[in-house]
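Below you'll find the structure I mean.
A single protein chain has been removed from this complex, and every other one stays in its place.
Then we have subunit A:
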Amino acid sequence: MGYKARFRVWRGDDADGDLHDYTVEVNEGEVVLDVIHRLQATQAPDLAVRWNCKAGKCGSCSAEINGRPRLLCMTRMSTFTEAEIVTVTPMRTFPVIRDLVTDVSYNYQKAREVPAFRPPEDLAPGEYRMQQIDVQRSQEFRKCIECFLCQNTCHVVRDHEDNKTNFSGPRFLMRIAELDMHPLDTHDNRAQEAKEDHGLGFCNITKCCTEVCPEHIKITDNALIPLKERVADRSYDPLMRLFRKPKK
């Protein structure tokens, strides 16, 4: 059942590094992360990789496999032919720490810049009432496992390092959409903030984020486009312009 696969794994640190070739055993039903672990146990004990749950739930083992952003634990070896060389490299958008481990602190900074859920002041804990149909839209976005593959693939930051300051990326624009659609959030102007503070305008809806999402969240269609529409409504609707509250 097993066979010897050819793997090419990027090894190095922030200064420099290159692809290393390995020949390694693969057994039935295995995923790429299993093979990386076998490399650690048999050939490269100090090969650095981030992982936790090994079940696609924690979003730790993000990397690029044959150039495609993927979770190592959810990429089955059966998706490759036995002859194919499997190339594993770290996420390109974030600085490398070592081997397959990258510095993802950009994402944690952006998370801090999104104003938190503001609970209704007139409701005590236990008094919240919401209909399933109304929470369902935000629930889709809360499936996010924060693997940051969408952030990694988004060309706004992948190809333009400078944009990192002004662009929060699909994950955190989606977070804004999630709060905007929360039935009981009382923070105003979230859509406007997405545009002014988080760079929503950079997004030109190429849907790359949606394509790589391991949770199959429709980031572009269900979060980013509706958010853009809300901005457009507020900015260009002449009536809304008259009644809009001044920005705090």
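Following the convention adopted for this analysis, a contact is a pair of C-beta atoms (placed from the backbone, for glycine too) under 8 Å apart; a residue touches a chain by one contact, two chains touch by 3 or more; residues count from 1.
Here is the rule we use: contacts and distances are computed from a predicted model.
> Name the omitted chain as UniProt records it, choosing among "Cytochrome C oxidase subunit IV", "Glycosyltransferase 2-like domain-containing protein", "Peptide/nickel transport system permease protein" or "Succinate dehydrogenase / fumarate reductase flavoprotein subunit".
Record says "Succinate dehydrogenase / fumarate reductase flavoprotein subunit".
> Check the options A:V9, A:A63, A:V86 or A:L179 and report the residue that touches the missing chain.
A:L179
> Out of A:T23, A:T81 or A:Q132, which is the one that touches the chain we can't see?
Missing-chain contact among the listed residues: A:Q132.
> Considering the whole complex, not just the chains shown, which residues of subunit A touch the missing one?
13, 27-31, 34, 40-41, 45-60, 74, 76, 97-99, 101, 104, 108, 111-112, 115-117, 119, 125-126, 128-132, 135, 138-139, 142-143, 145-146, 179, 182, 185, 216
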